[in-house]
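Right after this comes chain A.
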Amino acid sequence: MSDDIWILRAPRLTANDDFVTLTRWIAPDRSPVAGGQPIAEIETEKATAELSADAAGTLLHAVPAGDTVPIGAALAYVGSAAAIEAARRKEPAARAAAVAAPAKATPKARALAARHGVDLADVNPQGDTVKERDVARHVAEHGAADIDDDPRRELVADASAHQLRVARDLRSAMQAGIFTTLAYRLDLRGPERMIAAELADGRATPLLAVLLHALGKTLPAFPALRSVLAHGRIYRYRAIDIAFAARSPAGELHAPVVRGVERLSLQHIARECARLSKRAMRGKLDAKDVGGACFTVSLISTPNVESFVALPTPLQVAVLALGATRRELERTATGVAARLVATATVTYDHTLCDGVAVAEFCAALDRALNPEPAP
Partner candidate 1 sequence: MSRPTSVLASLNAGLRAALAEDARVIVLGEDVLDPYGGAFKVTRGLSSDFPGRVLATPISEAGIVAVATGMALRGLRPVAEIMFGDFLFLAGDQIINHAAKYRAMFNQQVRVPLVIRTPMGGRRGYGPTHSQSLEKHFLGVPGLWVAAPHPLIDPGALVRQAIEIDDPVLVIENKIGYGEPLRDEVAGYETVRIADEQAPFATIWLKPHAPADGLLLCYGGMTPIALEAARHLRERERLDLGLVVVSQLAPTPVSHLDAIMAGTETAVVVTVEEAPPEGGWGAEIIATIERIRDARRRGAIAYRRVGARRAAVPSARALEDDVLPQVGDIAAAVLDCF
Partner candidate 2 sequence: MSARDELRLAVTDRASALADHYRLACGIRSFEQMLLDQFALGRVAGTTHTCIGQEIAAVAVTAALDRTRDCVFSNHRGHGHFLAYCGEVFPLLAEIFGRPDGVCGGRGGSQHLHLRNFYCNGVLGGSVGNAVGVAFAEKQRRDGAVTCAWLGDGSFGEGVVYEAMNIASLWRLPILFAVEANGIAQTTPTEQQLAGDLARRCGAFDIPVEEISGTDVMQTLAAAARAVDAVRAEQRPRCLISRAARLGPHSKGDDTRGPVQLQAAWASDPLAALRRQAGAAADAIDRDVAALMQETLAAALAERPHA
């Protein structure tokens, strides 16, 4: 039996979190696991993720569920029975190595933040620890409402970590830029034909995939739309990674990312969309499936939704929201034709690009979606 072992170490999910919490073991201790099998669920202040084994063998838990460990600490070992025991003895206990994740906020601060729905990560403390007065100041500055006892209102539940995260992200994004929206009527005849052609080949291709494919062709020419202004500096994303809004049956919003769409075929994009959507449905996205996108798209296909305005995502300059497809009549040289269209709105940060640029982008996107001239 090989002496090789593979060590699952706590990954860095986000820039600001130096610790992760192992919330749940998916594969039991000392069970056999296969390469690619999900084994653990982890969480930080900003993200949840599922971790999979990269090797096959017997799994050994290095920390109990509930433990918080620093990035890089060993969470599990996979290998032969003998090899994993030896490895565990050599590795200093993750628990001992971890300074208990410092309580960054006092109990009074937490209580006040909870009452006002304030995410502690948003509060700038005076000093190392968030104190009640820091939260109070934040509340005063941001006008969060105080909830008091009112018999006309009943408490339903604590907000989930995911909900709080989404709320925090939205607030942070809204504060980061000055957003406005441009609406554009996209011609969807090209996509209609493409989807029909794929279907004839036995491949079901969603409109989302076609849109992503077209964005992959369009965005390279519009660097402003894959930049972000932060701390007085302009950053540009190197790759065209696009997030799309996915909603679980329970109503949880996720934003999985298809990476490098400019390099991918339509079929590949479609497969990725399917894979990511399935995971999002279960709320089980991998760490590498989220974060770091330069652009977001959101589709609502409920009939009669003419258009909608999507809210921006932190660290992105624009988000495209596509309403329901509809048929519009137009005059042609030969009479009247009904063509498939939908209204796209682009909500963009005006500090980095203006309406004209966005309009040009939309026109270019339209051309990418409809490569043949309209009949």
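How were these picked? Simply put, all candidates are chains of the complex that A comes from, given by their letters.
Methods note: contacts are C-beta pairs under 8 Å (C-beta built on N, C-alpha and C of every residue); 3 or more make two chains touch, one makes a residue touch a chain; residues count from 1.
All values reported here derive from a predicted model rather than from experimental measurement.
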Candidate from this complex that touches chain A, chosen among 1 or 2: 1
Candidate 1-facing residues of chain A, complex: 106-109, 126-129, 131-133
